[in-house]
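Shown here: the complex without one of its protein chains, the others still in place.
Labels run A and B following the written order; every chain starts at residue 1.
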Amino acid sequence: MSGFFTSSIGRKYAMALSAFFLMFFLIMHVALNAVSLFSEDAFNQASHFMGTNPLIQFLMQPVLMLGVVFHFVMGFILEIKNRSARVVKYAKNNGAANSTWMSRNMIYSGLFILIFLVIHFLDFWIPEINTKYIVGDMSGLHDGSFRYFHELQHKFIPIWRVALYCIGFIFLALHLLHGFDSAFQSLGANNKYTKGLKGFGKAYAILIPLMFIIIALFHHFNH
Amino acid sequence: MNLTLKIWRQKDSKTKGQMVDYKVTDISEHMSFLEMMDVLNEQLVNSGDEPVAFDHDCREGICGMCSMYINGEAHGPDRGITTCQLHMRMFNDGDTITIEPFRAKAFPVIKDLVVDRMSFERIQQAGGYISVNTSGNTQDANALPISKHAADEAMDAAACIGCGACVATCKNSSAMLFVGAKVAQYALLPQGQVEAADRVKNMVAQMDLEGFGNCTNTGACEVECPKGISLENIARMNREFLKASIKG
Partner (left out) sequence: MSVLDSKVPKGPIKDKWTDYKNHIDLVNPANKRNIDIIVVGTGLAGGSAAATLAELGYNVKAFAYQDSPRRAHSIAAQGGINAAKNYQGDGDSTYRLFYDTVKGGDYRSREANVYRLAEVSANIIDQCVAQGVPFARDYGGLLDNRSFGGVLVSRTFYAKGQTGQQLLLGAYSAMNRQIARGKIEMFNRHEMLDVVLVDGKARGIITRNLITGEIERHSAHAVVIGTGGYGNVYFLSTNAMGSNATAAWKIHKKGAFFANPCYTQIHPTCIPRSGDYQSKLTLMSESLRNDGRIWVPAKIEDAKAIQEGKLKPTQIAEADRDYYLERRYPAFGNLVPRDVASRAAKERCDAGYGVNATGEAVYLDFAAAFQRYGSEQAKLKGIKNPSKEEVIKLGQAIIEEKYGNLFQMYEKIIAENPYETPMMIYPATHYTMGGVWVDYNLMTTVPGLYCIGEANFSDHGANRLGASALMQGLADGYFVLPYTIGDYLSNDIRTGKIPTDTPEFDAVEKEVQDKIDFFLNNNGTKSVDHFHKRLGKVMWDKVGMSRNAPQLKEAMAEIKAIREEFWKEVKVPGSGSEMNLELEKAGRVADFLELGELFAKDALVREESCGGHFREESTELDGEQKGEAKRNDKDFAFVSAWEYKGEPADAVLHKEELEFNDIELKQRSYK
């Protein structure tokens, strides 16, 4: 395998594998959040488990962060390399004639998602880390009951944040609309047996972000 | 019809080029695009100017020599054709047509619209063959049955004419459709198995060395390819590459 990950195709595999990991994480995340639509209690329980389980906190969480960082860094490196493969640009280029906007602008949808992630971290992750590891309060309690659901609801009161989240998820959808198929193609899964994947990919790319949006709107209107 | 042409003119690989405007008149809609270029060149020669250099040869869409980027698309706005098969009926009277060379770091401009595609040659030399000598006593052609399906699929991959439209059209100037087609053709045939691992590794290594970009699966190459080479070939190359890398 020497040199595999420094080759062009190896990098495609790396991008695709990290993408798969992140897409899997998205399912987990949306599933957990969706619980908040139905049951405050269940959501609190699940959140507390995720927030305090050492396996998740000290293994999965760093791996996830690494995955995110890797996907972004690799994405940027590839983008820079790919741009340098055409020194003189076309005076006129009609990209829309042969490819989707999503596929040509992964770097921009990705960048917006990155911005969104930074805000998301500031909103949820940093306060959480602060409470748990700086302050040292691992109880997950606030005024005697679990704090998670209330915190969630609280965050979605300001309309500007809901709007920002919605836009963030729209960009996520755009990213996934190309990214899902692209990851499979990169791994070599494109032949007569994989035709069904395309439809599934579209559904995934739209439904997951839509679910996030619904959750955000739900809590905005139902606090 | 009367047209305005914006054409990239560049004296040689060392000189900086620029877009230059030309006018052509009385162009018949039945002309091919290259015949329209012939009219322009005849006009330029007669007025003592240098004609526009462009690559072309067979003019029936099979040699892969012609290579223009017309109105922002490789081989122009029609599908499943090369520039020489593009006809002027695709355009309207009074149109302005932008004509540029195929652009990629690995395809340096030689002159005007002529580019150097030697990078493709070097990739082929790195492994685009089956090592068999000409002896006259190779085993009988029917000694090795090959399923019709595999043979047909190999043929579809082998239909690549090496024009470079995939590279030109790819936003990353990636050559993976070209390389993938060749890798797939041999990977699909039993004759190609013995050298399969080395072939894909060597061809990909050479491709990377030439300065092509990386594939991001936009699929633009497949759409613009005059021979309809499928993206499945890139997927197959990726599989072959992984397989070869695991084998070590």
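What we mean here is this: a contact is a pair of C-beta atoms (placed from the backbone, for glycine too) under 8 Å apart; a residue touches a chain by one contact, two chains touch by 3 or more.
Worth saying up front: this structure is predicted, and the values here are computed from it rather than measured.
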{"item": "For the chain not depicted, the shown chains it touches", "value": "B"}
{"item": "Selected residue (touches chain absent from view) among B:W8, B:Y69, B:F91 or B:F120", "value": "B:F120"}
{"item": "Among B:P101, B:G162 or B:G180, the residue in touch with the chain that has been omitted", "value": "B:G162"}
{"item": "Hidden partner interface residues of chain B, rising order", "value": "11-12, 28, 30-32, 34-35, 38-39, 42, 44-46, 48-51, 53, 55-65, 78, 81, 85, 87, 89, 110-111, 114, 116-118, 120-121, 124-126, 128-134, 136-142, 144-148, 151-152, 154-155, 158-159, 161-162, 185-186, 189, 191-192"}
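What we mean here is this: only the chains that are shown with their structure count from here on.
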{"item": "Chain A-touching residues of chain B, taken from the complex the two chains share", "value": "6, 8, 19, 69, 71-73, 77, 98, 100, 103-106, 109, 169, 171-174, 176, 204-205, 207-208, 211-220, 223-224, 231-232, 234-239, 241-242, 245-246, 248"}
{"item": "Partner chain B, residues of chain A touching it in the complex", "value": "1-4, 7-13, 78, 81-95, 97-100, 103-104, 106, 178, 181-182, 185-191"}
